[in-house]
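I have a structure I would like to understand better, so I am pasting it below and will then ask my questions one at a time.
Note that one protein chain of the assembly has been removed; the remaining protein chains are unaltered in position.
For chain A:
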Amino acid sequence: MASRGGSAHRANGSRDKICHFKLVLLGESGVGKSCLVLRFVKGEYSDHLEATIGAAFLTQTVNLDDTTVKFEIWDTAGQERYHSLAPMYYRGAQAAVVVYDISDGDTFVRAKNWVKELQRQASPSIVIALAGNKADLKDIRKVHIEDAQSYAEDNGLLFMETSAKSDQNVQELFLAIANKLPKSASGSPRTGTLEPNVSDRMRQQGNGGCCKS
């Protein structure tokens, strides 16, 4: 699925290209996927995000020099019983963030399996980033940074250790992904500002819904 293009005016009057990219979040339940994305999108973190109270679908833009990248972030179901459903989520994704918890070695093993699966089944041009989350828990680290770094290099992945709690490398991770995404592959630019999401549009239509018989 191709990314969609558009354009928007900056404050200085220059006209930027807007590129929409689908980004999926993968990783075992409890590694902090939702915290990471909430920190990126809303700049928030809460210790009370018990086993991920977060958000299932979110959008966020990143401004590059001449392009605005709009991420459409899809949170996937990470539980083992939903594993067979994952391909439906990453189908057509241009970017994926595979998250593990540096204080839990099993989640790193699982992350490697996700990477393997993406390389086998997702779009060949997908940009994959590996995020070692909970970097603030260095004292109880189970996954050495060198091991993850070397695995990422061997597999051509972007890699960063992140902490949603201390806001370490969160913006940097998404910025690195935005930079690596192929903007030239976008569809024909569409004039106008960012389109409202479907639910906003539904509200504009009134009567609280959108179904027409």
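Quick note on the criterion: a contact is a pair of C-beta atoms (placed from the backbone, for glycine too) under 8 Å apart; a residue touches a chain by one contact, two chains touch by 3 or more; residues count from 1.
The working rule: contacts and distances are computed from a predicted model.
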item	value
Absent chain [UniProt protein name; select from "Aminomethyltransferase", "Rab5 GDP/GTP exchange factor", "TBC1 domain family, member 14" or "TSEN54 tRNA splicing endonuclease subunit"]	"Rab5 GDP/GTP exchange factor"
Contacts of chain A with the absent chain, listed as residue ranges	1, 3-4, 20-22, 25, 29, 33-34, 50-57, 59, 72, 74-79, 81-82, 84-85, 88-89, 91-92, 190-192, 195, 197-199, 201-202, 209-213
